[in-house]
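My questions will all concern the structure given below.
Omission of a single protein chain aside, the complex is shown with its protein chains in their original locations.
Chain IDs A and B follow the sequence of writing; residue 1 opens each chain.
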Amino acid sequence: MYRYDEFDERFVRERVAQFADQVARRLDGSLSEDEFKPLRLKNGVYLQLHAYMLRIAVPYGTLNARQLRQLALIGERYDRGYGHFTTRTNLQFNWPKLRDIPAILGLLADVEMHCIQTSGNCIRNVTADHFAGVARDEIEDPRPTAELIRQWSSGHPEFSYLPRKFKIAVTGAQEDRAVTRAHDIGLRLRRHPDTQETCYEVSVGGGLGRTPMIGKVVRDYLPKKDLLAYLEAILRVYNLEGRRDNKYKARVKILVHEIGAEEFARRVEAEFARLDGPSINADPEEVARIAAYFAPPAYETLPAVSNTLEAARAANPAFARWVEVNTTAHKVPGYTAVTISLKPAGQAPGDATSAQMRTVADLAERYSLDELRVTHAQNLVLPHVRLRDLPAIWRTLGEAGLAEANIGLVTDIISCPGLDYCALATARSIPIAQAIQQRFADAQRQREIGPLGIKISGCINACGHHHVGHIGILGLEKRGIESYQITLGGDAGENAAIGEILGPGLAAEEVPAAIERIVAVYLAERLEAESFIDAVRRLGLAPFKAAFQEVPRAAA
Amino acid sequence: MPLLDRNGAREDGWTRSEGAAVGNIPAVIVPWDSLADALAQQGDGRNIGVLIPNSLAISALAPFLPRLALVAIGFPAYSDGRGFSLARQLRRAGFAGELRASGPLIPDQFAYALACGFDTIELPQANAERQPLEQWLRARDSYSLTYQRGYGTPDRNILDRRRAARAAAAPGPR
Partner (left out) sequence: MAAAAKRVPLPAILLANDLLDGDVVFAAAAGPGGLAWTRDPARALVASDDAAAERLEAFAAAELRGNTVVDAYLVDIALEGGRPVPRHFRERFKTLGPSNRPDLGKQAGEGIAPAPKG
């Protein structure tokens, strides 16, 4: 993975000093709260319901053991001994004190981490496929691109006061695990059919939130060398022409929608044509310098089948089940990628204690070439595991309460923090997730249902990606109580789709029964080996709507 | 209104005109709506500048640039960053006169404004009083190096410094 050079190190240290100075100027009244708020947000500091919240960047979701241990330490020393992994593959602490944040930033800088641009109206932390460098369907590792963009976007003089936040995701695989089409800019590495050169397909204007939209492709094959100049052109058009009269219409998706993708592309191309690419782009040696950090690690030559693993699977059905559900094929024979579920029943989705972080850090160091990933589904990944080490890993995870075998299943719920923490939320999310997990706790039943993604947001801002959940749940307030709107048919993958609303909102306690009814329709109607989302696509909404109407309601 | 350049406080040699009347004022800034009229009355040796809204397209201003000694871009709020992009486009169009950011900017934007091509920042009195000069100068120097090529001098750019280091390390022909 990438390591800072002296310049990166100095930049992050100077950011820490700058933030300390900003806090000092806020306290002495030089900066008003209105002025300070965007500045603290650009450094990941929110004011939530009960306390400040600090959002730490995990660029493109990649971590090493030392970094995760440092997060564990910060959690213990300055927070309440736990952190929350988010759908942007970041880590949030829920209880830091503003006075401690400069010290926390210093601890982060010690392990080459920061909170730069994890919020605010600027280019946010860049995300990528969590199986980057591992997946068999990958054309090229997206992380060198993501790292180049991380550097280019950090403290950008021109694009730090945009109309609204701006998110970029990169994938290099066939399957879009980075949800690129739901980002302001989505980059997909692909080969040009004639030249075989690796290029970017560039989509613009995706996004969830109040007005969910799927990104439109504005360039089919952008040569890699032109990336930064092309991004500059897109951002300049957006910075100048994006709406600033209405916060809810300020994302680039609205501009793309209002003038049309073709016209937007035309303006970008016109601006791009006027740019002097060589004076903007990173030179090939710099691109190669970054890429070298992501060269494949020193894998052993192993047989494709491990007898140790096979014997353990045969002996222990629970273990076999976990291997089946929580591991992903690796491109190197004898290796696998393990997804560690942060969704054990009864826990807030994405939460991990400092002790759990240390356990995972130890496992990464010992069994995964010192590498870890955070997924947008709020789980962790050990990306380079020898098949024969799986039994030992499973045992250790089990002792830490982290061996839940539910990846991609009905209880692997994505959830924002909701009104239990978030000042923007209109309703709670975590208790809804917990109630559904409890309802579907039976492992056999989960297996029977198969892949099914439930996503919950506690407000229209959609941090829980409810629009692209196979089943989406949106928490709202109706007449002084929490009310939950259910959507169906969303998809975050390469067939990205926005879910449709099934019917009137439900009270919190009615939600698990409603999910049960929806699942029952699927189980009754599915064809052999047909997944939930495929069945929804085939059947349409009607049978689900009918079942939804029969959900028993508490007296209104 | 208080004026800053990259070295600190600066006397303002320009006078603001509410309309097109430029009279015998040696250096006058007129509103965008009055620019054509003002230029029509321009006397010998008199300098004219214009205050433009940040929503103005560069193409509208471009025909006037050769006759302008100053362009001031309005910042209605410090959070409205359009002026930064407009400044870049003006410099790319070859404008070599004074480029001024006019509005309630904050010290943390000083370095960005300079990097995007501004020469001066004109602040409302209340802002300047609340955020004294030394805060602006400290904020200006927050970063010794930055990542974006083309927004300042290569010696302060990280990518250019890396390139220079590579060139120095490479075995050259002797």
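Criterion: contacts are C-beta pairs under 8 Å (C-beta built on N, C-alpha and C of every residue); 3 or more make two chains touch, one makes a residue touch a chain.
On a predicted model such as this, the values are computed, not experimentally measured, just so you know.
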- Task: In the full assembly, spell out which visible chains the left-out chain is touching.
- Result: A
- Looking at A:R80, A:K225 or A:R243, which makes contact with the chain not pictured? A:R80
- Message: Looking at the full complex, which residue from A:N64, A:Q434, A:S457 or A:T487 touches the chain that isn't shown here?
- Response: A:Q434
- Hey, which of A:L47, A:L107 or A:A392 is the one touching the hidden chain? A:L47
- Contact partner of the left-out chain, one of A:L419, A:I436, A:L452 or A:A492: A:L419
- Message: Could you pull out which residues of chain A are in touch with the chain that's been left out?
- Response: 26-29, 33, 47-52, 80, 94-99, 348, 419-421, 425, 428, 430-431, 434, 477, 480-482
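Simple rule for what comes next: only the chains that are shown with their structure count from here on.
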- Which residues of chain A touch chain B in the complex? 5, 7-8, 10-11, 14, 17-18, 21-22, 25, 29-32, 35, 38-39, 121, 151-152, 154-162, 228, 236, 239-240, 244, 274, 276, 279-283, 285-286, 289
- Per the touch rule above, chain B residues touching chain A in the complex are 78-82, 84-86, 88-89, 92, 106, 108-109, 111-113, 115-116, 130-132, 135, 138-139, 142-152, 158-159, 161-163, 166
